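Beneath this line is the structure, given in structure tokens, with notes to follow.
Left out: one protein chain. Kept in place: all the others.
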Amino acid sequence: MATVAGALKQTRLGISGRVGGWIFYGVPLVAFLVLILPRLFLNPGFFLQILVFGVTDGAVLALIALGYTMVYGIIELINFAHGDIFTLGGFIGVLIFSLIGIVPGKDLNLGFLTLFVVIGVMAVTMAINGGINVLIERVAYRPLRHQPRLAPLITAVGMSFILEGLMFIWKGPNFIQSPDLLPGGHFTVLAANVDYRSIVLIAAALVLVVLLTLFIERTKLGKAMRATAQDRDAAQLMGIDINRTISATFFIGAALAAAGGILYGFYLHNFRFDTGFITGLFAFTAAVLGGIGNIRGAALGALLIGLIRAFNDGYGRSEWSDVLIFAILVYVLVFRPTGLLGMQVPEK
Amino acid sequence: MTRLKGLRPVAVVFAASLAAAACGGSSGGSSSTADKGEIHIGVEMPLSGTESTQGQPILKGVQYAAQRAGKVKGFTIKVIPFDDAVNGVHDPQKGAQNVQAMVGDTKLLGFVGPLNSNVAKTEIPIAADANLTMISPANTGVCLTKDNADSRFPYDAGCGGLAKQLRKSNPNNYFRVVTTDDYQGPAMADYFLQVLKIQKVGVASDNQTYGKGIADAFTAEFKAKGGQVVGPRNDYDQNTTDFKPFLTAAKNAGAQGIYVGGTTGTKVCQVRAQMNGIFDATTPFGGGDGIVQDGECVGQAGAMAPNVFASIAAVDPVHVPSAKSVIDGYKKAYPDPADYTAYSIVATDAGGILINAISKAIDDNGGNMPKRDGVRKAAASTKNYQGALGSTSFDANGDTSVKIISIYKYDSADPKKANDEPWVGQENFGEDKPTVKTS
Partner (left out) sequence: MSVAVAARRRFSKVDWRDPNTLTYVGLGFLALIYPTLVYLINPDQGPALVSQAADAGVFVVMALGLNVVVGFAGLLDLGYAAFFAIGAYTYGMLASGQLALSPIGHEVHLPFWVLLFVAVLVAATCGAILGAPTLRLRGDYLAIVTLGFGEIVPRVFRNLSQFTGGVNAISAIDAPVLPYWIDGPWDGGASFAVVQNLKFTAGEPTAYYVLMVLIIVAVVVVIRNAQRSRIGRAWMAVREDEVAAEAMGVNTVNIKLLAFAIGASVSGFAGCYFGAKLSTVSPENFTFLVSVTILLMVTLGGMGNIPGAIVGALVIYFVQYKLLSDLPHWVAAGAGALNLSQHATNVATDYATRLNFVIFGLILAVTMLLRPQGLLPSRVRAQELQRGTTDESVFDAAAT
């Protein structure tokens, strides 16, 4: 055991020092140069196409990961129910669209009006979904705020099961289809087709990242959130209403998830009651990869996961994609224990 | 055990609480007057969670078969459902427990199930020990009954004598009314090559037992008959949402068609939907019975639904005189379109064969409640059962004699028309030199 400990102390120094930095950047760089770069020259069009797919997938994942990382940043709860809140947002969106007569397969051709319809429906869905999430927080997490960390984790799993169960009863075990109101058509760069749909999604993710960052850094509520995240007691002493701040966080997280859900539906068309659970797992992975609690980190993590998967599916054997994603996660965390953009937190 | 009888009064105290928890398959206590009693048949399927899309129609198919049979020689047939899904996913351990519970139900003489080949592998040893007849309407894994794939195919199933190891020294108790992966994959491969004249395909699967099995069999046959499988083979995980990288790679490699092994529930038809923009809408897309005549599949594929080809290990009902009344009757009993899938009709036959065997065993036992072994023997000797699948007999392995694969094509993007999509061809592997027939 003593030797093991000694070896570990060595590795500990080794991987966090300068040598660690070289390894950390060196291995991916070599992998990139050897495995990926040659393909760019072999078939640039295809390479670019895969890149576009990967970035779009990353944007879709980022839409969920942002909400995940926000909630986690404030109350340090791995909110397993967040993925299901995301699905619920999509379900509610589909319901509202169908109420106003927009169903998949029906060509309405609203023209410029589409934008307003989408924004209107999205706003309503975000409000409803946010309300539900605030309610869940009030019922399931708030009473456990002063209990051991794992207690709210278990209620989160419970809530996830309840939400999935309710959606199962509501829509059954089949996929439901979402209408698609994204603009059609594409332009071509180097034989790679770039859909306008992809552009919309990527733009949406970017806008959200910027807005959220501004919101957290500039507004009063954002400041309250950061204070709450850092030290709940001190924040309370400074006159911040903790309950309201946390509720607001859950509201925003769920609203983001709803927007993400609707866009996901537009882009991928198909939903099922359990879509969010596993997608949420990857969103959480993205959030951790980037540095949890960090908005830009979540987006970066999501982008990375999207790219890894797209490239492995396009060039390699897709059954190893998940293994690769998680292996890279472990790799990153071994060298950067708080994620790519996470802050170094001093040991208490 | 007799020695401990004195303890019984003490045990009674616990009985109220435990007995309720204990007896899974207890009878409802409703005993009718003149009849000879109840005979139970089990249905062992994932009835909750995502796979219930297949499990529920199968349960209903068996319930319909029992309803059609009515009273069998004075016995009332009661269908008892067993759910092998835990947390919404099929669980081999739960499957084994279900079979053990069935073994403990003395009135239960056989069951229809399971859905997944891996669950079957835990169930066959237990059921074989108890002589309990199993008839599966869905297992297509080659190794459950045979030691290898049909020798006419280049496909190596790699069984290693599993069928025998599962049954140990017991006589065969496992039968199935569907043919195996080694026929279904090749049939579509032949159809692609001979009828659609396609030389290059991209192949994917949902990376589960059934999907990977038929995709592998398809690949082997397609290559052996001179076709080319191009692009990266894609065995996707269930959390994959974007298939476009694979499709683009296949397109780049010159694929003229795509074949995907899997079911509607494992996103096969979403792969088809995402071909939009990469392939022409006329590009053929092939799959197995997991997507055949399925409105859900059409819904997922959306506008790309036309030109999807799907095979099923059954004769087209139009070509089978006995089928129409069964199908019409089923649709009347279960009008919800979600309840009518390719599986429900197969299950009706599986249930019908089981009930038939029970009926035969009653006769053999002088009109009394038959023994399980009697039912097993009667099931093994099933000859020319006239059902919706045609005329079914079991061979020595327990496999169905009907080795006809029918191929259907989706013409319309309307999910409601999925059940009436046209039959476009079939291949009969019962013949010596099977070829695809399109009329």
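A and B label the chains in the order they appear, each numbered from 1.
As a convention for this text, contacts are C-beta pairs under 8 Å (C-beta built on N, C-alpha and C of every residue); 3 or more make two chains touch, one makes a residue touch a chain.
Just so you know, these numbers come straight off a predicted model, no measurement behind them.
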Option touching the unshown chain, where B:Gly37, B:Gly161, B:Gly254 or B:Pro422 are the choices: B:Gly161
For the full complex, which residue in B:Ile41, B:Ala69 or B:Ala101 touches the chain that was left out? B:Ala101
Which of A:Ser160, A:Thr228 or A:Asn312 sits in contact with the chain that's absent? A:Ser160
Provide the residue numbers of subunit A that touch the chain removed from this figure. 1, 4-5, 8-9, 11-12, 15, 72, 76, 78, 80, 140, 143-144, 146-155, 157-166, 168-169, 232-233, 281, 284-285, 288, 292, 319-320, 322-323, 326-327, 329-330, 333-334, 337-339, 345, 347-348
Which subunit B residues would touch the chain omitted from the figure, given the whole complex? 1-4, 7-8, 11, 14-15, 18-30, 47-49, 52, 56, 60, 63, 67, 80-83, 86-94, 96-98, 100-101, 103-106, 117-118, 121-122, 125-126, 129-130, 141, 143, 158, 160-162, 165-166, 207-209, 212-213, 237
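The criterion applied here is as follows: only the chains that are shown with their structure count from here on.
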State, to the nearest whole Å, the distance from the C-alpha centre of subunit A to the C-alpha centre of subunit B. 38
Touching residues of subunit A toward subunit B in the complex: what are they? 43, 46, 49-50, 53-54, 56-57, 60, 104-105, 164, 172-175, 177, 186, 193, 195, 268-270, 272, 274, 278-279, 281-282, 309-311, 313-319, 321-322
Subunit A touches which residues of subunit B in the complex? 49-53, 88, 207, 232-246, 248-249, 252, 264-265, 267, 270, 273, 277, 296, 299-300, 302-303, 338, 413
